[in-house]
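Omission of a single protein chain aside, the complex is shown with its protein chains in their original locations.
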Amino acid sequence: MRERDVMERYVKKLVFVTMVLISSPAVLLAIGADPNGSATLAADPTAAVNFAWVLVAAFLVFFMQAGFALVETGMCKAKNAVNILTKNFMDFSIGGLAFWAFGFAVMFGGSAAASGLGLGNKIIGYSGFFLSGAAYDVSTAELWLFQLVFAATAATIVSGSMAERTKITSYMAYSFIVSAVIYPIYGHWIWGGGWLSQLPFGAGAVDFAGSGVVHTVGGLMGLTGAAVLGPRIGKYDENGVPRQMPGHNMAYVVLGTLILFFGWFGFNTGSTLAATDLRISVIAVNTFLAGVTAAVVVVYWIYLKTAKVDLLAAANATLAGLVSITASCAYVPPWAAVVIGAIGGFLMLWGMNFIEKTLKIDDPVGAISVHGVAGLWGVLSVGIFADGTYGGVSGLIAGNTSQILAQAISAVVLVVYTLTVGFLTFYGLKKTMGLRASKEEEEMGLDISEHGITCYNQ
Amino acid sequence: MRERDVMERYVKKLVFVTMVLISSPAVLLAIGADPNGSATLAADPTAAVNFAWVLVAAFLVFFMQAGFALVETGMCKAKNAVNILTKNFMDFSIGGLAFWAFGFAVMFGGSAAASGLGLGNKIIGYSGFFLSGAAYDVSTAELWLFQLVFAATAATIVSGSMAERTKITSYMAYSFIVSAVIYPIYGHWIWGGGWLSQLPFGAGAVDFAGSGVVHTVGGLMGLTGAAVLGPRIGKYDENGVPRQMPGHNMAYVVLGTLILFFGWFGFNTGSTLAATDLRISVIAVNTFLAGVTAAVVVVYWIYLKTAKVDLLAAANATLAGLVSITASCAYVPPWAAVVIGAIGGFLMLWGMNFIEKTLKIDDPVGAISVHGVAGLWGVLSVGIFADGTYGGVSGLIAGNTSQILAQAISAVVLVVYTLTVGFLTFYGLKKTMGLRASKEEEEMGLDISEHGITCYNQ
Partner (left out) sequence: MRERDVMERYVKKLVFVTMVLISSPAVLLAIGADPNGSATLAADPTAAVNFAWVLVAAFLVFFMQAGFALVETGMCKAKNAVNILTKNFMDFSIGGLAFWAFGFAVMFGGSAAASGLGLGNKIIGYSGFFLSGAAYDVSTAELWLFQLVFAATAATIVSGSMAERTKITSYMAYSFIVSAVIYPIYGHWIWGGGWLSQLPFGAGAVDFAGSGVVHTVGGLMGLTGAAVLGPRIGKYDENGVPRQMPGHNMAYVVLGTLILFFGWFGFNTGSTLAATDLRISVIAVNTFLAGVTAAVVVVYWIYLKTAKVDLLAAANATLAGLVSITASCAYVPPWAAVVIGAIGGFLMLWGMNFIEKTLKIDDPVGAISVHGVAGLWGVLSVGIFADGTYGGVSGLIAGNTSQILAQAISAVVLVVYTLTVGFLTFYGLKKTMGLRASKEEEEMGLDISEHGITCYNQ
C-alpha cells in the first residue's frame, strides 16, 4: 500500500505540473512556425522526399520495440513473460510522454536544428517543451518523432538486464526519468550541439546513429540497474559460479532479432535525416555486413570449441555487430564494416563472460554486453576506420590521429556519466519506491504477483 | 451438407457473374488511361515521391492484418486458434477480391479522384469495377491499393467480436458483403464525394483517416454480429454475471498490438495521399502521442484501484487511443492528441463494461469498444479540437461551432446505418447459411470441427 501512495503522489504531482505547463491559452492556441508545411515545402522542394525518408525510418525504429519485447520475453522464464512484455510496452509509452514534455527540449534546445529549439547551452537545452509554441512546426515534429524512437530504444534496453526480479512500478518510474533527463543530457552533448561535439580534435566527438548515445547509455544504465538489484535467486551457486537459466521460447528470440535487424536499417540510414544524402545506400550495406559478420564469426568460433551451433550466441552476436557499426556506419567502407562487426561479436562474447563471471552481475539477456560493450567499441572504431569520404570524418586508416582522441574522450565521459547517474537513479528508487520484488513474488513469478494473470493458458 | 450446397451455389453464381463481367474482349484488352505511368509523371514530377509514400503506407496498413490476427488469436482459447487465424487470413483475401470487383467502384465511383471513376452520385458510386477500362491507370491503382487495405481493416475488426462461436463459411460470406457493399457505401458518403462530405456545416463531415469510416463501421458491425450470435457458452452465469475467459497467449497480444501501432503510422500519415503534404510529420506525432497517452492513463488508473499493472488494458487502451486520433490526426495540435487519446482510453474502459455488463453482448476481444466507441469519439473530437491550421477545418477551440454539427450528424448516421445493415446482414446469414457453430463444435473447439486440425502439436 505504501508503494501505491508514493505512486499516487507522484502521478498527481506530475499531472498537475503538466497541466499548468500546457494549459495556458497562450500555449494551447499558439500557432507554430509552420504547422501546415506549405512554407517549408516552398522553401525547399526536397523536403517531401526527406520527410518521407525520415518518417519511414522512424516507423521502422518504432517497430524495434516489438523486437526488444520478443527477444527479452523469449530469453526469460514463462512465469515472468507478462511482466517483461508489460515493461517493454510501458517504457516507450511513459518514455514517449516524458520525451514530449521534457526530454526533447533538454536534448535539442539550443541546437537550432528546427523551429522552436533556440534556447540552450553547451551543457543542456531548454526549449521545445511539449512541442508547443514555435515548436509546433512540421520540421520540428519530424525531428521529434525520429529522436523519440531513439530515446525509446535507449530506455527499453534496460528492461532486459533487470528482468525477472524488478518491481514494475519502479521500472515505470525509471522509464520516465531516463527519457526525460538522463538520455537527453548525454544526447545533447553529442547531437544537440553540446560540448563533446565541439571538442577540438578531428571533427569533434561523433556518433552517427548512436552506438554510444543510444546503446551504451542503455547498456550501462542496465548494468547499474542489475548491479543495484543483485542477481536472480538461484543464478549463482554457493561458490559464486553462475548457473545457466535458459529462456522459454527461442522462436521469439529469433523473430525479435530479425525485427530488430529490420528496424536497424531505419535506425542507421534514417540518421542522415535526408534521402538526398545518397550515402544512405552505403550505410545500409555497412549495417547489414556488420550484423551478419558478427554472427558468422561467433558461430564458427563456438562451433570449433563445442561442436554445437549456438543460436542464442548468433542472435546476440548479430545485435552486437549492429550496435558496433551504428556509430561509424556512415564513415567507413564496407570492408571496415566487416572488421568492426567481427570484433564487436567477439567483444560481446568476452563482455558476457566478464560481466557474469567476474563482475557477478546477473543480466538475463546479455544486454549490458550487447549494447554497452559493443557500443563503446562502436564509438572508438569511428576514430580508427573512418575513411574521410563522408562528413569530414577521418580516422587512423586515413592517417588522422586526432579523431580517435575525440572518440576516446567521448567514451570515457559516456562511461563515467552513465554509471554515475545510473547508480544514483536506481539507488534512489531502491530507497524510495523499492526496486526489487519480494522473494516470494520472484519465486512465484512476477506475472501472478504484479499482474494477476499468466501469459499462457489453454 | 445443406450448408455446402448453399456455398456451392453461391460460389458458382459468383464465378459466373465475375467471368461475364470481366471476360468481354473489350474489357480485357482495353488499355487504360495511363497504365504505364510516364504521362502521369511528365504531368507531375512530384508523383514519384507521392506514389512511393502512399504505397509504403499501404504496405504498412496491409501488415496490420498480422496485428489483428495475433491480437485476436492471443485473446482467444487455444482450441479456437486455427479458426480465428483462418478468419483473419480469409477475410482480407475474400474482401480483397470483393473490393476489386465491386467495393471500390461503389465507394469512389463519381468521385473523379482518379481515372475511370467518373460515374456515381451523392449516394453511391458505380464506376471503376475490376480496375478495368479507364481505371487501368497508375493513379487509380495507387488509390485502389491504399483504399483496399482500409476496407480490409474494417472487415477484419469483426472477426474478434464474433470469435469462438461463428461458422466460418458464414463469416467468409460476410467478408464478401462488407467489402463489396456495406463498407463502401458509408465510405462513399465521406470520402467518395457523397452527401455527408457536403453537409453545409463547417467543412462538411470530415474523417481524416477513418475513425468512423473504418473503425466504427468495423466495431458496430461486430456489435451486430455478436448480438445476433449470442454469447459464448459459459460467458454469463445463471444470474447474467459475466465470467472472465482469459486468452491463451499474451505475447501474441503484445506483438499484435505493436504491429498494429506500426501499421497505424501508415494508416494515418498515408491518408494525406502525398508526401508533398508535410503535415505528415505532425500526423505521425499525434498518432504516437494519442496511442501512448491512452495506455499510460488507463494503466495508472487501474493500478490505483487494483494494485495490478494490467497489460491487456494497456494494449486495448493503446488501440483505443489510436482509433480516437484517426479522424482528427491531421487537424489538431500535439497537446490535443494527448487529450483525445486519454479520453479515448477511458471511453474504451467504460464501453467495455457497458457492452459486457449492461448490453450483455459477448465480445471476446473488446473490439466493439476499442473500435466502435473510440471511433465515435474520434469523429466527434474533430469538431472540438481542430485548430484551423490544416485543411480548413476548425473546431470549438478555434471558435468554430459549426464543424461539431457536421461531425455529430455524421456520427448519428454512421450508428444508424451500420447497426441497420449489420443486423440485416447477420440476421440474413443466420436464416440462410446459419451463423453459429453447434454446441458440440463450440465445446470441442472450432479448430477440430471446422478445420480438422489443432493449432499446436509436438
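Letters A and B mark the chains as written, and numbering starts fresh at 1 in each.
One rule holds in what follows: a residue touches a chain if its C-beta (ideal position, glycine included) is under 8 Å from a C-beta of that chain, and two chains touch if they have at least 3 such contacts.
Since the model is a prediction, treat every value here as computed from it, not as a measurement.
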Please pick, from B:88, B:111, B:400 or B:418, the residue that touches the omitted chain in the full complex.
B:88
Among A:397, A:419 or A:453, the residue in touch with the chain that has been omitted
A:397
Which one touches the absent chain: A:229, A:275, A:382 or A:404?
A:275
Missing-partner contacts on chain A, residue numbers:
46, 49-50, 52-53, 56, 60, 77-79, 246-251, 254-255, 257-259, 261-262, 265-266, 269, 274-282, 284-285, 288-289, 291-293, 295-296, 299-300, 303-304, 306-312, 314-315, 318, 333-335, 338, 387, 389-390, 397
List the chain B residues touching the unshown chain?
1, 4, 7-8, 11, 22, 27-29, 31-32, 35-38, 40-41, 47-49, 51-52, 55-56, 58-59, 62-63, 65-66, 69-70, 73, 81-82, 85-86, 88-90, 92-94, 96-97, 100, 130-132, 136, 138-139, 141-142, 144-145, 148, 168-169, 172, 249, 252, 450-458
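Rule of thumb we're sticking to: only the chains that are shown with their structure count from here on.
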Report, in whole Å, the distance between the mean C-alpha point of chain A and the mean C-alpha point of chain B.
34
